[in-house]
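Each remark here refers to the structure printed beneath this line.
Every protein chain but one is kept in place in this view of the complex.
Naming follows writing order (A, B and C), and every chain is counted from residue 1.
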Amino acid sequence: MRFDLSDDQRAVRDAIDELCRARWDPAAMRRRVAGEDDGSQLWRELAGAGWTGAAVDQSHGGQGLGTVELALVCEGLGKALAPGTFFGNAAAAVLVQSAGDEQQRQRWLPGFAAGAMRGAIAMVQPDGSALALDADGAAAVVLVGPGHATIAAADSCSFESLDGIDVTRRLTRVHAAQAEPLPGDCGPALDRLEVAIGAELVGVAQRALDLAVEHARTRQQFGRPIGAYQAVSHRCADMLLDVESARSAVLCAAWTADHDAAVLPFASSVAKIAAAQGAWRVTGSSLQVHGGIGFTWEHDCHLLLRRAAASGRLLGGVDSHLDRISELRGLGPRSTTVSA
Amino acid sequence: MRFDLSDDQRAVRDAIDELCRARWDPAAMRRRVAGEDDGSQLWRELAGAGWTGAAVDQSHGGQGLGTVELALVCEGLGKALAPGTFFGNAAAAVLVQSAGDEQQRQRWLPGFAAGAMRGAIAMVQPDGSALALDADGAAAVVLVGPGHATIAAADSCSFESLDGIDVTRRLTRVHAAQAEPLPGDCGPALDRLEVAIGAELVGVAQRALDLAVEHARTRQQFGRPIGAYQAVSHRCADMLLDVESARSAVLCAAWTADHDAAVLPFASSVAKIAAAQGAWRVTGSSLQVHGGIGFTWEHDCHLLLRRAAASGRLLGGVDSHLDRISELRGLGPRSTTVSA
Amino acid sequence: MDLSLSPAELQFRDEVRAWLSEHHPGPEPQRTEEIVDFRLRWQRTLFDGGYVGIAWPRQHGGRGATLMEQAIFNEEMVRAKAPPPANIIGLVMGGPVIIAHGSDEQRARFLAPILNGDEVWCQGFSEPNAGSDLAAVTTRAEPVDGGWKVNGQKVWTSFAHRATWCMLLARTGDQERHRNLTYFICNMKQPGVEVRPLRQATGDSEFNEIFFNDATVADEDRVGAVGDGWNVAITTLMFERAGLSAASALAIQMELDELAALIRERGRQEDPVLRRRLSALIVDTETMRLNGYRGLSRVIERGVPGPEGSLAKIQWADINQRLGELALDVLGADGLAADSVWTRRMLRARANSIEGGTSEIQRNIIAERVLDLPRMR
Partner (left out) sequence: MDLSLSPAELQFRDEVRAWLSEHHPGPEPQRTEEIVDFRLRWQRTLFDGGYVGIAWPRQHGGRGATLMEQAIFNEEMVRAKAPPPANIIGLVMGGPVIIAHGSDEQRARFLAPILNGDEVWCQGFSEPNAGSDLAAVTTRAEPVDGGWKVNGQKVWTSFAHRATWCMLLARTGDQERHRNLTYFICNMKQPGVEVRPLRQATGDSEFNEIFFNDATVADEDRVGAVGDGWNVAITTLMFERAGLSAASALAIQMELDELAALIRERGRQEDPVLRRRLSALIVDTETMRLNGYRGLSRVIERGVPGPEGSLAKIQWADINQRLGELALDVLGADGLAADSVWTRRMLRARANSIEGGTSEIQRNIIAERVLDLPRMR
């Protein structure tokens, strides 16, 4: 047993960080927030480097990387507050691959993998409409509802753009005139996607922690760096605990997705809960550590907080995952199994 | 409007503090914990000073003091970790007075008021048995069940003593061979008792805070009093917030009990929640501030924590009061009213 | 102890309530500029009704009412969802300080226009490097004949672009931090003063930055002695809190009622976890309201506001932040749409534990001034 990244996995992580440093620095991210960058350049970079095919198996033109590698890509992009196009495409690919029939795979996966035809996902709301992040410009949208998923070609969809709380990604309401169901069970795919979202949240939280620690080291008040005060330093220690716990849970769930299907539901719920709650607490704490400057539009603190709030509510919310865990432990109305 | 104690109320508070200083100092309390003091001496003192009749109206031989005054007595006794005999007797009196018939009042109240025949209450458990604190030696026990109460003469009861988590009071399981119902609605009486319990918890929390602040001022580590470290000083500030919030809620509910029956359910739930949660947090924090010494048997920290844990679960628990509040606000399954 | 309003207080409340229902200006406009004009007109209406400076002494143009009546008025304003007057800074901080520390000439010159809204005031304390550590201000005022020349930068000041006067805390010497600050009343309508809007995390621009470049202040516009500005400013900040917390709690209660309605509207009322989180907020808001009244009774007894205001400030920030989070959880994925009033409240509440003294500073104040614990600094 060895719970740390292999050299290949470190290489994936470093490659993504390098790509973001070069192609998605804070200035590019700000242009995106200001609506002056549609992210297509970054998308071409990701496609050119082959990342768009990370989650697609090789028989359909992808790289067939593991879920751990997928998670590392999502973490790196989250750290850089990159657009949601990569996740949307990977999510659509994972769903079609594991819940679609062979014809659907043939039709969509090669395009998703090459980045030529981008995929996206939308979450069906109680009122029947569906919400999506950075779905504009996609070739197809997978609509995820409770326990089922359908896929619709973009030309059969209407996209109504909304102001989203997360200004680093574009929120749209999607109406699909015609969509065909993915016949398979999408449960395992959705669990993998929760892990990918968790990984993105780990990146967001890590960045918020790094900013807070840097500020605490340098910001002087009362003749000392504020990091010398326990009100700040102990808060930072708790932030580290949240980040490391979320990272451990996400990496374990990612590994489990590829090696131990039976445990995946538990592992992915743990990962989503730890990442969603951790990122929310950490981004909020980071803003607090920064004080007034952290509340200005120009500072990234609020962008990280907004992103944590949004991604933490994609697919399953924390409460639904807490309920699933108690059912897996034999507690709760719908559960019959006995506690492990 | 004036939200502070009148001179008469201050006099009540000071008289109880003085009586405890003289008759129930830490040494006496420790003898009680060690089982070497049955508390009868303190009881005689309370009766001699007329406090045992505080909650009984004058027409039945009591002083007919208000609920605010009753709360102040309970707070003072809680601060001194005095036995539960006063509360048990006052609780029995309040229940008989407001839910009993005139014959029951005639039979029991004069004895309760004079302290000659002590009253006690017991909480009926799901299994039908009833738990009581410091009921041994009582002349009568009021058994409180969900929505109803009965009274039993002690000679028709069997008392089985148990080891209680709260070693400052004696826990007994009461079985009543025969008990007669109190015909009236005991709701308002129970709300007054929740306020009295809340007041006792305020006293417990205040004492825990005082001990922590004193320790933080004097205990030296790393060449400074530990109270100079924010990990300690900010914890103490949060303790003060809990204590003052609980006190405000308890005093308001006590006043409400005598002046605004319609609002009493809300006010008493707020008081019990604020006092139970506050006392639990504050006694736990006080032990933490004390460090190792606070975990020794000889130190009072654990006695306060034990008492907070026990009193916070007498009658309605925090969750049941939270549910009542949402019902009073028009939320929750059983509720039909509309939010205020 | 008597928690019911006295006959006089009841009568005052009913008067205010009736007057507000008659004169309520209706909903506020959206754009910031329009809001200021709207609130200026509203302040004039309040002034003509005798409802500005409720607790100010009569000889200074106030109503001469009790602090309790001031609190009652604040609650009625909240209950009626009435907007605040435009010159809130002048009324809550500027005026009271002049009454307490100013000269008769200053009282004669400044108080009346504060009350009728002819002159709007703004606050000039915080600086980029003097946030929690207010005594670290570096804005300098240098003596020139007839007055002072001011250079520096202030931040987090609202309505600065419409203000006539700024409560300016500036450094007038080089000795020990607290000892060489002086409190000035600086005219904003002069070439040496530049105001820039400051965009916040919410996307709004409630606040401004002020840049002073050789701005001038006449010496008669200095409040208190040279070097005594720290004490003057501290009183200002204490007045800021006194008697406001009960009304703030009422405002939160009204938002909690909205949230309860939202929970019903979304059919989430069968979820006991959401219900109990809401109930816990209702409980904390109620204790905040009650703490406010107990504190007010102490202030009335003592005559001056005390450090207890820090308790309410901590509660207020904590409750607002939990309220915003709960609302997002009720909305679920719908909460991702920022047009929701709840999203805006959630984001705005993140500043509550920073503005007006961070929650950390409030805990320092409680530890040192209420609990008498040793200070680290």
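By our rule, contacts are C-beta pairs under 8 Å (C-beta built on N, C-alpha and C of every residue); 3 or more make two chains touch, one makes a residue touch a chain.
Computed from a predicted model, the values in this text were never measured in an experiment.
From the options A:D37, A:D163 or A:D319, the residue with contact to the unseen chain in the full assembly is A:D319.
When the omitted chain is restored, the residue from A:A120, A:L193 or A:A249 that touches it is A:A249. Summary of contacts with the chain left out: across A:Q9, A:Q125, A:S156 or A:T296, the touching residue is A:Q9. Check B:E36, B:E102 or B:D163 against the missing chain and you find that the one touching it is B:D163. Across the interface with the omitted chain, chain B contributes residues 123, 125, 131, 133, 162-167, 171, 220-223, 226, 229, 231-232, 280, 284, 287-288, 291-299, 301-302, 305-306, 309-310, 313-314, 317-319. Interface with the hidden chain, as seen from chain A, comprises residues 1-6, 9, 68, 213, 216-217, 224-225, 227-230, 232-234, 236-238, 240-241, 244-246, 248-249, 251-252, 255-256, 259-260, 269-270, 273-274, 319, 322-323, 325-326, 329-333, 339-340. Against the chain not displayed here, chain C makes contact via residues 271-273, 276, 376.
Just so we're on the same page, only the chains that are shown with their structure count from here on.
Put simply, the C-alpha centre of chain A and that of chain B have 51 angstrom between them. The distance from the centre of chain A to the centre of chain C, with each centre set as the mean of the Cα atoms, comes to 40 Å. Touching two or more other chains at once are residues 360, 363, 376 of chain C. Shown for chain B are the residues in touch with two or more other chains, namely 229-230, 234.
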